[in-house]
Structure formats: structure tokens, C-alpha cells
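Missing here is one protein chain; the remaining ones are kept as they sit in the complex.
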Amino acid sequence: MNHLRDWQKDSLWALLALLLLLALPLTSPSRVVVDFIIRLCAMGLLATSLNMLVGYGGMVSFGHAMFFGSGAYVFALMLQKASVSVPVALLTAMLACALLAAVIGAICVRLKGIYFSFLTLAFQMLLHSIIITWTSMTGGDQGLTGGIPRPVFWGIDLSQTQHMYVFCCVLAVGGLLAMRLLMQSPFGYTLRMLRDNEDRAAYLGVHVWRVRLYAFVLAGVFAGLGGVVMSLFVSGAFPDFSYWTMSGEAVFMIMMGGIHVFIGPLVGAGLLQIFNDTVTRFTPYHGLALGVVILLFTLGFQRGVTDVFRLFRKSSAAAGKESL
Amino acid sequence: MELTALLECLGSVSCIVTQSSTGLIIGALLFLVAAGLTLIFGVLGVINFAHGSFYMLGAYIALTAYRLTDSYALAALAAGVGVGVFAWLFERFFMRRVYQSDVLLQLLVCYAFILILDDVVKIVWGAEFQSMGMPPAFQMPPLFIGGGVVPVFYVYLMSAAGLIAFLLWFTLTRTRIGKIIRAAAQNPSMTSALGLNTRLIYALVFSFGGLLAGLAGGLAAPVRSMSPGMGFSILIESFIVTVIGGMGSVSGALLGAILIGLIRSFGSIGFPLFVEGLMFLSMVLILVFRPSGIMGKAQS
Amino acid sequence: MSKNTSSDRRTLLKLGAIASAGLAAPFVSRAQNKPIRIGMPTILSGRVAMLGQASSNAATLEVEKFNAAGGLNGRKIELVIRDSKGQPQEAARVARELVTSENCEILLDAEASSGAFAVHEVARDLGVLVMHSVSETSSLSADPKVRTPLGFRCARQGIHDAIVGGAYAAQVAKAKNLKRWMTVSPDYAYGRDTTNEFIEYLKFFNPSVEVIGDVWPKLFQADYTESVTRLLQGKPQAIYSALWGGDLTSFIDQASIYGLFKDREFFAVNMADYAVLTAVKNVPNGLHSGNRYLKSFPNTPANTNWCNAYQARFKDLPLNWAWQNAAAVQFLTTAMKKTNSSDGKKMADALRGMSIDSPFGNNGKLTMRADDNTVVDYAVGWGALEPKEPFMAKPSPGNWKQIAELELQWKKRKSFA
Partner (left out) sequence: MLRIENLNKSFGGVHAIENLSIDFAPGTLSAVIGPNGAGKTTFFNLISGGLQPDSGNILLAGENMVGLSRNAIVHKGIGRAFQVAKLFKSLTVEESLRAALQSALGRAAQMHGNFPLMATRDRAHEVMSQLGLQHKADTVSGNLSHGDQKLLDMALALVLRPKVLLLDEPVAGMGPDERTQMMDTVQQLWRQGGLTIVLIEHDMELVFRVAQRIHVLSYGKLLAQGTAEEIRHHPKVIEAYLGKAVEHTHE
């Protein structure tokens, strides 16, 4: 019965988080909070899905944002050009990301270490050039403009802020829960085996290439989900979404939040967003400020916030199971 | 796609001459920047993602030095030395502390400096783009060689690139310091066990890599306007060159640079709208079929 | 010189912060005295930071003038300037935040195109008045699918430049018998659109012109060698370029050493902007440009005075983005005075079709065209350049009647109208 309890515990936490999120706008009428959380949903999905690869699988992807961008573009295009319903567009976007990730992943996951990173980066830049070049479909460098139509479905009208907020929260919490369950599943532990010692895992009968590919595809799908949320937020899709800067931001989020705790990337995304939103308000030299903060984290702590807490907890508990 | 144009060009000698010389010029400029990046990777095993920013810093230092002295040679020298010193400090106080860490931490430290340097340049030199202008000595009509046109200034830049390539090759393979550097690259613990100061070697190599980036920025300053953030496209270009040529291989960087130069000069005829895409595509193909690059050692 | 402007901006931001602290204080309750807050998302970092700097400078100057003159019945305008870093999602975020948390009633959007579209959608979503002051992309106002009743544009448009430039270049081509043309423009929407439109009107006014090749370097490319040699090989008699800013400067520097401009006419629409004119050290002969902003065009006291005031205040010459933002603020303040309110809908009604006195007008007046909420009648012209003040001695101003006619036909072809 032990495994059932874990599963239920995670779901209960997710439900609680969702209820809290939904109650939040009631406590403060400010739309800033709502906007903040919608963006956090998008970036949290991106960062957490990247951490499935980096933190759990030991696969350092430099090009993860390509799926974020693909998700945004496919979703927006389906609504704009194919005029399908929102759920169909959502499913198509995730499916497209899965397919793309399967093709690119099949090539990338064969490579190890830094070469895997380079190849993902190269694919991302290639995809970015294609988006820029294929103007008739993507709108090129201007992005997909003109707004995304949001037909009402199941009584949900995404042009209303409240509906949109609830929708994004449900997508994000659902996505995060799904990733959590995946990472706690047998598959999740196989992934940890590969991270710790890929060679040994192969000698224990693990089909390394296949498991990595599954992880790559799954991470791509959830990054795409994040892209969908972002495209709803900005009502469009832009080449920047699949640019290296977006991947870089995601990498920084997971490093800032910590890669050894499931919600670390989410915490990192939140912290970076708070930092960014505050600093840009006061100075145009936010690059300088962010640079200093990054140096503080990388050289001072050498690890993310949640990892610091985890170490602290571990050292006070002297011993015990790893939380990951 | 304009494949007919490309085929037409390939059928004409003068077009081939011109485009090839164009490719060589682009390649020479690319090599100037990429050499430092690949040298640092080859010896230290770290990727200096701040390399483009070093280039930018070099260009700006050259600009100021040129305005002060009116001498292009002094400007380029100041750029190289200035950035070399900066790189030494950067290595000493920041990079050194993350050599043993995850590549992600190294990436972030460099990223932090990309952000910081962009803002510093903006504070010191302003947000508007700046231009140094061609020194009067090079304001002369271009040379006509074998049906192709080659500006005098580029002849000079190409010789500089060739000289640097030769000096690097000579130093690394024919001198004692080169032997020590190669030993430090292959087996750092053995090198320090032999009583050599690995740390100093690393600092020197990093600083020299920075010097090359700064020098490149200074050398190219007369024909490239500068603005904060200009380092990024330079980083991407030299990164592609380095990966294609083989991370850590100086001769690979030279080959990669020329290859990219040719891809750009001929690609701009055949695929005018997808030249950059072609560069990434070639990087993908190299990584898929020969991950360690043209001249790199095979993946273990 | 830029040091001064940035410290000015810092003071400005500080003032903004103090003012917002004052706003939060409880004793400010009387609605009449509540300042009118205008949110201004723009680009203050990265490669086009000078765009944001010129825009915010000019807007600040106009707002100061308005406030000094008593504001709107004592209500002053507060400009809240935010950096979007040139990222569309950040532009959307900043724009939303300006409205929802900074209580801005109006958005003055000084974003480049993709950011402008993102801000446009935010304004549509939140129902606030937005004045685009930088984006030159026609579809922002021309495409009825994109247009909103509360969205306006106070910026030049590529199509206008193309018609005027086409007419001017056709004349030069006739006079000098220039038949073989090539183009070199940055490979992105603005570069492609303006180039195609220019060529279209060049051929319209002079059918004997033949375009024998086109070259598309990347935006912010460092090395233009392959573009230059492609142009050399084509042996055109004239070259058109939509390159701008630092890219144009680099291109000219690199092309000069190849002797590309020798015995050739070069038409660069974005050349006559002080940033480029002052940066290019060796301006070649045979250079023609559209006006971006010139102190001497229109050659009126109002324009010269405005330029002098700007230069005195910021120790820098105004750029194209500067006049557009100044005019944008002029439109907004005039609409406020006319409706005696800062209500977006009322102001929008007033703005539609409104004409204002402005130094930047063709005949001293600027008009916000009613059909598509976009500015017309601004000073637009082309002319041959020389390396020193006044740079363009004999500009040929565009004919707005002709522009309007041709623009309408163009919109019909694009099924925008």
C-alpha cells in the first residue's frame, strides 16, 4: 500500500496548491499577481521539464527552449489558421512537440556530455533560423501577430482574465504533477540510474538510448505546454521563445532554484521573475544587477536555493534518505 | 533558393575566384576570434562563453586608444593587452573557482560577465553604436587579383590571421612552453607532480586566449561598428567554427573558419535567405557524424 | 555625451520613483490633482538601447513642456518608462504591469515591431489607449485584423518612404540613366518589406529600371564581405539599402574599402539620421537618403528650435525615434486638452482624424488619419547627401496627395482596404 500513499500524497499537494492559487486573486484584486502567476506557470513548466533532463537524467540540454517555442507556435497557429477549438489546439501542440522531440532526440541522445549540449544548441538555432525564414507561416522575426482567437469551449472563455488564470493554473499544476509522478515512477528512477552511472545501467539491462529518448520526448512535451501558456499570455508567438536566451534563462532558473529537489526549478523561476520584475523597475542596468546575482549564486553557494536548504536539513538530520 | 545562380557561379572562374577569396577573408576574421576560444578549451577544458564579450571589450578599447593616439597599431595592441589583463583577472578571481564544477556553473559565470560587460560598456561608452573609421593608411583603392577584388586592409588582416595561426602552431608544437602547455592539457595532475605550476599555465593560457579575442576586436574595429551586445553574434560564429573544427584544435579552428567562410560566400548566392541556417545545419551534421569535429580527437 | 543622457535618465527614473511614492501616500485623494500616468515600454538595453534612449528623451521633453504649461487643468503627466530588453514577452509583461499595477491610463509604446505587436495585444486586452511611436510596420495599423479602435501609430511607415523614395530615385535614374539596380537589406520583416515596396515604386515611376540581384545580410551581422562582393559582381549602376544604424555604418565602412561606391549611386533610406551621419567617417559620394530626422528638414524655425532644445537638454542630436515620440506626446496632450479628460475612449475619438501643429509636419501640421489611426502629412523627403551640416542641402519633399493615392492602391492589393 506504500506506493499508493506516495501517489496520493503528491496529488493532494497538487490539489492544495491549485486551491491556493485559485484563492489567491480573491485576497488581492491586483492583476499583477495574476499576471505573475500565469508567467510563472509558463516558465515553471519550462524549467521543471528541463530539470527532468538535467537534474534527473544528467543530460544538459542547451536547446530546451526549442520545444517551448514550438508549443507556442503550433498552438497559436492552430487557433489562428486552422480555427480549431482550444483543447484540440492544445493536444496538437503537445503532439507536435512530442514528434519534434522524438526526431531531434533520436539524434541527440546518442551523444554524451558536452556534445549532447552542443547538438541541442545547434538544433535550437537551426529551428530558430527556420522560424525566422519561414515568414509566410510564422510571421518571421515579427512573430505571430494579430492575436490568438480564443473560442469558448466547455463554458470556458479564455478572453476573460479569470478563466484564463484558472486554465493556466490547471495546466501548470497538472503538468507539474504529471512530471512529479513520472519522476517518482520506475521510469524516473531508471533515469536517475542513467544520470549516476549510465554505463552500469546498461550492464544491468537498461536500454539507455530508449530511456533517454523517452525522457527527451516527455521533457519536450511539457516544455511545449509551457509555451502554450506563454502564447496565451502574450497572445502570440515570437521567435525569441525558441532562442538560446530562453534556454539560458531556463538553465539559470534551475541552477538558482536547485536541481536536486523537484520544485527547485519552480522556485528558481519564481525568484528570477521577482528579481527581474523588481530590478527593471528601478534601473536600466538590470544586466549588471543580474550578473552580480548570478556570480553570487554560482561562486558563493555553488548550488541552488532549495539545494542549500536540502543540505542544511540533511546535515541537521545527520543521515537519512536523499529526497531525490 | 537560387540554385541556378549557384550553378552559374560554379561555372565561372571569376565568380569562383571572387567568392573563394571572400570566403578566405571571412574565414580569416573568424579565425582571429575563434583561435582564443579553441585554445582555452583545448588546454583548460572549459568553454569561455564570455569570449564574444572579450571581443567587444577589445573593440571599445581600440576605439578609445585610436581616438587618443591616432595610431591603429597602438589601438590594436592596447585592445589585445587590455583584454589579456582583464582575462587574467577574470580567470584568477572567477573562472578558476569553477573549473572542477558542472559545465552549467561555468556557463553561468560566463553569462554573468556577458551581462555585466554589456552594461559596463554602455555606461562607459554609451548606448549608441560607435565607429572608429578606416585609418588613413588603408584608405586606398583595392587590389585586383586574378579577376577578384581584395581590399588592402583585408590583405593585412589575413596576414595577421596567418601569422597568428603560424605562431600558435609553432609555439604549441615546437617550443618547450608548448610542450608544457600540451602536457598540462592532457594530464594536469602529472604536470603539477613534475613541479610545474599548472595554475600559472592555466592563467597564462586563459589570458592569452582573451588577448587573442581582444586583438581580433581591435583589428576588425575599423570596419565594424560597435555597440553593447555586439559580442553575442561573434560568440555564436566563433562557437560554430570551434565545434566544426574540433573543440581545442587550433588547426581545426582555421579549417572550420575557412569552411564557414566558404559556406557563407557561396551560400549567399545559392541560399541567400538561409545562410545562417546553413551554418547551423553544418554544425548539426558535424556533431551527428563526427562529434569531435574535423580535427578533434575522437570521442572516448 | 551619452554619459549625460544616461544620468538624465537616472534622474528621471528617480523622479518617477519619488512621484510614485507620493502617489501611494494617503493625502493625495483629489481626483483633479491626480497625475495622468502614461506607461512607456521601450528598449533600453541590448543592441538597440539608443532607440529607447532617443524615445524616452524626446517624450520626457514634451511631457515637461506640457507640465510646465500647467498640464491638464493642473493635472500633470507622469511618464513611467520601462525597459523591455527588446523581448516581446517582456514587452507584454511590462505593458500589462504598467496598466494594472502602475495605474497608467495610456500606453506610449516605443517598441520595435515584434514588441509593438505584443503591446498592441495587451492594449486590446486591457482596453487602454495605445500610441505606437516606433514601429514602422504597416500592418500594425493597415491590417484591419490587427487594428483596434484604441490603437494609434505616430511613426513613419515603410510604404510612405518607399513611395517618396521610389519617385525620387526614379527621377535620379532618369537623369543619370541608371538601369541596373541591386538591393542590400537586412533579412527581417522591415528590411524585406521596405525594399520590395521601394523597388515596386521605383519601377512604377521608371519602368526602364531593372533589378538584377538582391542580397540579404542578417540583422546585426558583423561581417558584410560576402554581401559586398556579391554586389561588386553584379556590377549594378545603383544600389538600394534598408540597412540602418550600426549595420549601415559597418556596411559603408566595409564596402568603401572594396571601392563599391566608386562611380555608383547608393540609395540608403535610413542614412539621414544623425547617429549614422556622425558615425560614418568617410561618407562616399553619390549617396542618397530619405530623411529620418534632420534639423534642416523641414527647414522651419519650429523644427530648428525643437532640435536645439533637445540638443541643449540631452547633449545629443535627436534621432528619428525622437521626433516620432515628441509628436506622439503632442497628439496625446492635444487630445487630452480637447476632450478635457484622460479617458482613453474619449481621447481615441478625438484623435481619429485630428490635426495638430507640429514642427515635424510637412506643412507645419501632422494628421492622425481616421481610416487607419496612423500619422500622415509628416515631413518625408529624399535627397542627395553631403558629409557635413546640413547634410541634405536640397531635399525633395514627398507629395502627400500622391502618397495617399498610391498607398490606398497598395492597401487594396494587400487586401487591407
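Chains here go by letter, A, B and C, matching the order in which they are written, and residues are numbered from 1 within each.
Rule of thumb we're sticking to: contacts are C-beta pairs under 8 Å (C-beta built on N, C-alpha and C of every residue); 3 or more make two chains touch, one makes a residue touch a chain.
The shown structure was predicted, so the numbers you read here are calculated from the model rather than taken from an experiment.
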{"item": "Neighbouring shown chains of the undisplayed chain, as defined at the top", "value": "A"}
{"item": "Contacting the left-out chain in the complete assembly, out of A:Ile130, A:Val206, A:Leu271 or A:Val308", "value": "A:Val206"}
{"item": "Hidden-chain contact residue, picked from the options A:Gly69, A:Gly139 or A:Gly188", "value": "A:Gly188"}
{"item": "Residues of chain A (touch criterion as defined above) contacting the omitted chain", "value": "2-4, 6-7, 181-182, 184-190, 192-193, 195-197, 199-208, 210-211, 214, 319-322, 324"}
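In this text, only the chains that are shown with their structure count from here on.
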{"item": "Chains touching both chain A and chain B", "value": "C"}
{"item": "Intercentroid distance (Cα basis), chain C paired with chain A, Å", "value": "37"}
{"item": "Numbers and ranges of chain A residues touching at least 2 other chains", "value": "285, 287"}
{"item": "Multi-partner residues of chain C (each touching 2 or more other chains)", "value": "6, 44-45, 49, 187"}
{"item": "Footprint of chain A on chain C - complex, ascending", "value": "6, 9-10, 13, 17, 44-45, 49, 52, 82-83, 85, 87-89, 92-94, 96-97, 100-101, 113-114, 117-118, 120-122, 124-125, 137, 139, 143, 145-146, 187-189, 192, 219"}
{"item": "Contact set on chain B toward chain C in their complex", "value": "15, 18-19, 21-23, 25-26, 29, 118-119, 122-123, 125-134, 138-139, 141-142, 148-149, 151-154, 220, 222-230, 233-234, 237, 264-265, 268-269, 272-273, 275-276"}
{"item": "Chain B contact footprint on chain A (complex, rising order)", "value": "54, 60, 107, 111-112, 114-115, 117-119, 122-123, 125-126, 129-130, 133, 248, 251-252, 255, 285, 287-288, 290-292, 294-295, 297-299, 302"}
